[in-house]
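Apart from one protein chain that is not included, each protein chain of the complex appears where it belongs.
By letter and in written order, the chains are A, B and C; residue numbering begins at 1 in each of them.
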Amino acid sequence: MRPAQILLTGFEPFGGESLNPSWEVAQSLHGLKIGGASVVAAQLPCVFGQALTLLDELLQRHQPVLVLALGLAGGRCDLSLERVAINVDDARIADNRGACPVDEPVCADGPAAYFSTLPIKAMVAALRVAGFPASVSQTAGTFVCNHVFYGLQHALRDRPVRSGFMHIPYLPEQAALHPGQPCMPLQTMVDGVKLALEVAWRTEVDLRQSGGAIS
Amino acid sequence: MRPAQILLTGFEPFGGESLNPSWEVAQSLHGLKIGGASVVAAQLPCVFGQALTLLDELLQRHQPVLVLALGLAGGRCDLSLERVAINVDDARIADNRGACPVDEPVCADGPAAYFSTLPIKAMVAALRVAGFPASVSQTAGTFVCNHVFYGLQHALRDRPVRSGFMHIPYLPEQAALHPGQPCMPLQTMVDGVKLALEVAWRTEVDLRQSGGAIS
Amino acid sequence: MRPAQILLTGFEPFGGESLNPSWEVAQSLHGLKIGGASVVAAQLPCVFGQALTLLDELLQRHQPVLVLALGLAGGRCDLSLERVAINVDDARIADNRGACPVDEPVCADGPAAYFSTLPIKAMVAALRVAGFPASVSQTAGTFVCNHVFYGLQHALRDRPVRSGFMHIPYLPEQAALHPGQPCMPLQTMVDGVKLALEVAWRTEVDLRQSGGAIS
Partner (left out) sequence: MRPAQILLTGFEPFGGESLNPSWEVAQSLHGLKIGGASVVAAQLPCVFGQALTLLDELLQRHQPVLVLALGLAGGRCDLSLERVAINVDDARIADNRGACPVDEPVCADGPAAYFSTLPIKAMVAALRVAGFPASVSQTAGTFVCNHVFYGLQHALRDRPVRSGFMHIPYLPEQAALHPGQPCMPLQTMVDGVKLALEVAWRTEVDLRQSGGAIS
């Protein structure tokens, strides 16, 4: 029997960057065993629509028991677990195919939002205890990251599969070109995402710890 | 015949502040005529649950044709039009009754989120043209502001009444006690909110202009 | 007998802006009486060298008993009293004549730095009490503002004339074009600078209050 699969996605580079740490991290963890499961890494295009088409194929093919999608959030300083995906595409810059949708729904027939089904409070708590800067984020933006997060939750809405999204910072070599922006080295991110996956795998009921924002 | 009513709410002070600019602004605009309508200002308690009970009474009593709820976002620097309210209360600090809910729904039977039904892109565009710093915000937080915003949209979900939420900065006298935090004087806020209401009143179809965030 | 003069300078616009709040403020206070003295406002070009040539003429002509130079610091949120001017020009952008000096001294024979001789702690304290956001700043940058501040202190180094520099934020209409940047309306700045001048005029020994930075 094939072992259970954990799907871990990252994105191709976008916005003029030559690499995307989300894919570097995902790639590094391909094949990792967590409990009885095995991590499958896959790269998504930074393209509205196409990213979800490929994601749906990956969900079909691997029938994962857990899914974590990763994306770059240049300017953030920690591993941030997204709480909610909203049903809107509103692009400030073009995607990798030149599309720039404004105020269009991700899924015309979907609800306004989906919450992460990952134990994000437990993941943040475990990361901090282990010395990784981490937080809950209340917005995944309105670009391709939110698009994929929403599409993921929509696809799995009726299945008992935990899934969600984590934003990660620039790599140091990227921040060296963006003075004033925070960063995190690849190995730190890889170690943090590995821990986050382990916690997500074993935690069925999330912690009740505040991770909110006043505004 | 009674003229149409525009409901404009503000909050009582919270978090140790001695005043709340959202109420100062609302109060200043009480009685204002916009088109054929009249602004009714009301103060909400900064208390989970109670704020919505009072809001529901106000909606019943005034049957407003337009609703704008205002709230303080200490640390933000402009008039920010919230795009989405999410169905979660997650308090980092206690409300004015000492309650500190964590990951509880605003409405147990409500959807994950509601979008603003105000023409937020048109409002931001008009504010900027008139010289007021303004932006679309992708998160209203998870405290009493988001709670009221969600409850408002839930209450009006089946009625053709435009409604939404605007976060506003500290007043200068508050920022004087919070070094490093941006502010906006009362008169600037009052003028900006007045303009925002006028645009909301007369704009039935929102602009298609980007107001998104990459992350 | 001619009344004593207080020299208040502002800059012409630079960096693509159509106005400079420092000159708008200075202009508004021209002719103001403070104690027995009268405020003289003057505009300086945003040009290395030329700005100091004109400043020296103004000091000769008016023989001021107090000097405050104002400059725009886009991105700052309060009235910030500069503590120290350093003997270096290091331009990130060109001045209004296209000059872009790098690591050149303001005065080839001057010391590394001059401290403000204004009672900056008393000025910040009085501003805050009156409800104006204000702070001590440890750096005036390395562009034309620092250049003028250094040149001013150098020119007055042997005279018992208090002098210094205040950075001010964007105006709202400027911040409306720079989303995410804080601002302060003209009237708030004018009122704050007026108060700052009054405190500077009457305060001979500065307060001993912390206004420092850890890093």
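What we mean here is this: a residue touches a chain if its C-beta (ideal position, glycine included) is under 8 Å from a C-beta of that chain, and two chains touch if they have at least 3 such contacts.
Bear in mind the structure is a predicted one, so any value in this text is a computation, not a measurement.
Chemist: Which shown chains does the chain we cannot see touch?
Modeler: Over the full assembly, the chain not pictured touches A, C.
Chemist: For the chain left out of this view, which of C:113, C:161 or C:186 touches it?
Modeler: Answer from the full complex: C:113 touches the omitted chain.
Chemist: Which is it among A:54, A:77, A:100 or A:207 that touches the chain not included here?
Modeler: Final answer for the missing-chain contact: A:77.
Chemist: Could you please point out the chain A residues that touch the chain left off the display?
Modeler: Looking at chain A, the ones touching the missing chain are residues 77-78, 127-135, 172-173, 175-177, 179-185, 187-188.
Chemist: Counting contacts across the full complex, list the positions on chain C that touch the omitted chain.
Modeler: Residues of chain C in contact with the hidden chain: 15, 71-76, 83-84, 86, 88-93, 100, 102-103, 111-115, 121, 138-143, 145, 167, 206, 208-215.
Everything that follows uses one rule, which is that only the chains that are shown with their structure count from here on.
Chemist: Starting from the defined contact criterion, work out which chains touch chain B and chain C both, please.
Modeler: In this structure, no chain contacts chain C and also chain B.
Chemist: Based only on mean CA positions, could you tell me how far chain B sits from chain C in angstrom?
Modeler: A distance of 38 Å separates the two centres.
Chemist: Round to the nearest whole Å and give the separation of the Cα centres of chain A and chain C.
Modeler: Result: the chain centres lie 47 Å from each other.
Chemist: Just give me the whole-number Å value for how far the CA centre of chain A lies from that of chain B.
Modeler: 30
Chemist: Please output the residue numbers of chain B that touch at least 2 other chains, ranges allowed.
Modeler: Nothing qualifies.
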